[in-house]
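Every protein chain of the complex appears in place save one, which is left out.
Showing subunit A:
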Amino acid sequence: MTLHVTSPQFKDNAHRALQDEQLQKAMGNVRQGFIDKRAVVAAKLPEFEALRDSARDIKNHALAHLDLYLEQYESKVTAAGGHVHWARTAEEARGAILDICRRVGARTVTKGKSMISEEIELNTALEAAGIRPVETDLGEYIIQLRGEIPSHIIAPAVHLNATQVESDFRRVHTHLDPARDLSQPVQLLTEARGVLRDRFLAADVGITGANFLIAETGTSVIVTNEGNGDLTQTMPKVHIVIASLEKIVPTLEDVSQILRVLARSATGQEMSVYTTFSTGPRRPQDVDGPEEYHVVILDNGRSSMLGTAFQDMLRCIRCGACMNHCPVYHAVGGHAYGWVYPGPMGAVLSPSLIGVDKAGHLPNASTFCGRCESVCPVRIPLPKLMRHWRDREFERHLQPATLRTGIGSWGFFARRPRLYRLATSVAMRGLALLGRNKGRFTSLPLAGGWTDYRDFPAPQGATFQDQWKSRKAEGRR
């Protein structure tokens, strides 16, 4: 199975996104929705900044002792009657899940929201095996109807407007009254709920992601706002958790610390509506729960980030704040990034997982404004890590030749101050003469990326260093 990756076409994707009026309108909502809400709840909590420090420290500690905590986690899961499956690759993870589904004769699988499922393209694999995957998170459900991938890690359908969703529902839910009113978002929600209720009852297996795996108890934790995760994991006979290995956290206490920054950073809520802890299958005294409990733990390239500068990225708790605050993400939306992880976190993570040769544009398409780092709840230095990718691309000559020669010849002069002064003083006087009447240029050779869209201000004339030197000389005379 080949991955569906369009990251190498990032520029074309971005071009299309910028022409897409519907998308641009939807992205306006991201700008307004998430940012103010986060700012308000963060300001209300005096210890918010200190909590970010401790979230960072907890994750760093867990990563430093990852092997130990994973072993502890496995033994706790096993003790609780569950099974842990280790998957080095996406293929192994799909294989483990398909084996379980086939063994229990699954025909329908309900799914809670999981980015790992997107990463391993699980739905395609299930469908190929004749098993029907049903997404139960509203956003995921919508994009599944449309055959799309999420455009945001916590709000998968954020690129859509309500009218687009309405027309999808009318197209797919043909058993319902065509004359029904769907003009309000809550009506869309109610309709999806109704449709999904039957699916929950029919499901043989429920698959969820995990926000955390707790080593001391063998517990997996999910946070949701719709309660769909609970129904997904308690109704069917079999519950499969799919998570990547860096989701591990040592203790319950650690999780409760991190939860205090997660929802605040993500949606501006103090807590998500549902925070669900699951440990093993149903016990005799339990009122509900699955008969089988499995956890598939995915590596897929992450362990190779350990011990490198990119280890910091493994702290990510997938809150989405970095993309909510990213001007590039606001401009082009999530799909332009060309794979499952968009925005600043994707710009760092995707090259690790699918290769910098494919995802090379992503760490370059950043202004380094630093707003992502300033809101990241676990203080990941995202711009610095993007720059590390640029270093590697430079070393491997993966960047466009024009940039290399540009930086190269500019660097040649900048390293030779005398020559630099000579060359620049001639060039600036020339440019100033040319541009004086208008004060700007409407086109310049080699700078089409600039002048296609905006004017280039003309320089004033003699350079500062030239003028300073003559002033000093006059002063001495």
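Note that a residue touches a chain if its C-beta (ideal position, glycine included) is under 8 Å from a C-beta of that chain, and two chains touch if they have at least 3 such contacts; residues count from 1.
One rule holds in what follows: contacts and distances are computed from a predicted model.
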Name per UniProt, for the chain absent here [options: "Protocatechuate 3,4-dioxygenase subunit alpha", "L-lactate dehydrogenase complex protein LldF", "Nitrite/sulfite reductase" or "Cysteine-rich domain-containing protein"]: "Cysteine-rich domain-containing protein"
Check the options A:L63, A:V109 or A:A458 and report the residue that touches the missing chain. A:A458
Of the residues listed, A:E191, A:D254, A:D312 or A:E393, which one is in contact with the missing chain? A:E393
Residues from subunit A at the interface with the omitted partner, ascending: 11, 14-15, 18, 31, 327-328, 330-332, 364-371, 373-374, 384, 387, 389-395, 399-400, 403, 406-408, 410-411, 413-415, 417-418, 420-421, 424, 427-428, 436-440, 442, 447-450, 452-465, 467-468
